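Single-structure report; data block below.
Note that one protein chain is taken out, while the other chains of the complex remain in position.
Let's look at subunit A:
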Amino acid sequence: MSTESAAVSTATAPTAPRVADSGAPRAASGRPAGASGGTGSGTAGTDAKAGTPRPRKPRRDTLAGYVFLSPWLIGFIGLTAGPMLFSLYLSFTSYNIFSSPEWIGLGNFERMMNDQKFWGSVQITLLYVLVGTPIKLAAALGVAMLLNARNRGTGFFRSAFYAPSLIGASVSIAIVWRAMFSTDGPVDNTLNIFGIDIGGWVGIPALVLPMMILLAVWQFGAPMVIFLAGLKGVPNELYEAASVDGAGPWRKFRSVTLPMLSSVIFFNLLLEMIHAFQIFASAYIIGSGTGGPAGATNYYTVYLYTRAFRDGQLGYASAMAWVLLLAVGVIAFIMFRTSNRWVHYGGDSR
């Protein structure tokens, strides 16, 4: 590519979406980028509407609209909004399934403050989310860049790396993972070769967290695929311009790749963190449903399940659910609020 065309394409890039918008019928294709996810599409929805005042008369499809939306509406009211409100009510009550709920105000939350097991589960869940997610995303980005370095023959690897994302949360893999990390399992044997003899990781509380994080990192394929799509959207001219300016690989990575991918990184970070908070099947199976050893698999969801459906403390468990919802909400809020400092939406229009 010549420098001329590079200049032209960077000059026109910011206006491109606008042009697409005024071209009405394909308004949605001008959205910031597929990967900008939830909020991006929300604005795309209004854009599409605002972009359509064409010569033709405004038309309302009220009846058809509600008919087509009725399954979703019924589901939303009956299975999402209604239950949410009811669970908010339950969180202020003492309730087991056989008696009727008894209002206790903030009693559940006060009890939570002094519940050692609750804080234990908060601690391991936060560690898992805050340590595991960045490692997983770093792995995803690293491998995506490795794949992006070649133009051809990467399809097989992309698929092979994606496969664990589909099955990683299943019971089968949890069983395999436990077997692999148990005494005389493959991991133990491999470490023995190097003279490290710590036995199986499954029985040692301190090593269960690394083992769970490795299971999460193993599923790096889904964010990797999204990163790869983002990398394909970074114009090559930027790297060429950086080379001309004498930038080395590290500098190119910091000054071109990271800023150009920031919206994709933001999106992946948000979704992966929310996803990580909800770990259940793997932890439940690896700890045989007990949360053991010594609470090391007693992740938030496992503990909530135990309280609700084994101990029958539905009020307390509802309070736990709302604490989690608030925590996730606060994290998402902070991320959105700080995002304008490190997320650049400008350049990644495709």
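Things worth noting here:
Keep this in mind: contacts are C-beta pairs under 8 Å (C-beta built on N, C-alpha and C of every residue); 3 or more make two chains touch, one makes a residue touch a chain; residues count from 1.
Basically, contacts and distances are computed from a predicted model.
Matching "Carbohydrate ABC transporter permease", "Sodiumsolute symporter associated protein", "Spermidine/putrescine transport system ATP-binding protein" or "Predicted transcriptional regulator, ArsR family" against the UniProt entry of the left-out chain gives the name "Carbohydrate ABC transporter permease". Listed residues A:129, A:209, A:222 or A:256: the one in touch with the omitted chain is A:222. Interface note: of A:106, A:127 or A:167, the residue touching the hidden chain in the full complex is A:167.
Of the listed residues A:86, A:119 or A:342, the one in contact with the hidden chain in the full complex is A:86.
Counting over the whole complex, subunit A has residues 25-29, 33-39, 41-42, 44-46, 48-49, 58-62, 64-69, 71-76, 78-80, 82-84, 86-88, 90, 97, 143, 146-147, 149-151, 157-167, 169-173, 175-177, 179-180, 184, 186, 189, 218, 222-223, 225-226, 228-229, 264, 267, 270-271, 274-275, 277-278, 280-281, 284-285, 288-289, 301, 304-305, 308-309, 314, 317-318, 320-322, 324-325, 328, 332 touching the chain that is not drawn.
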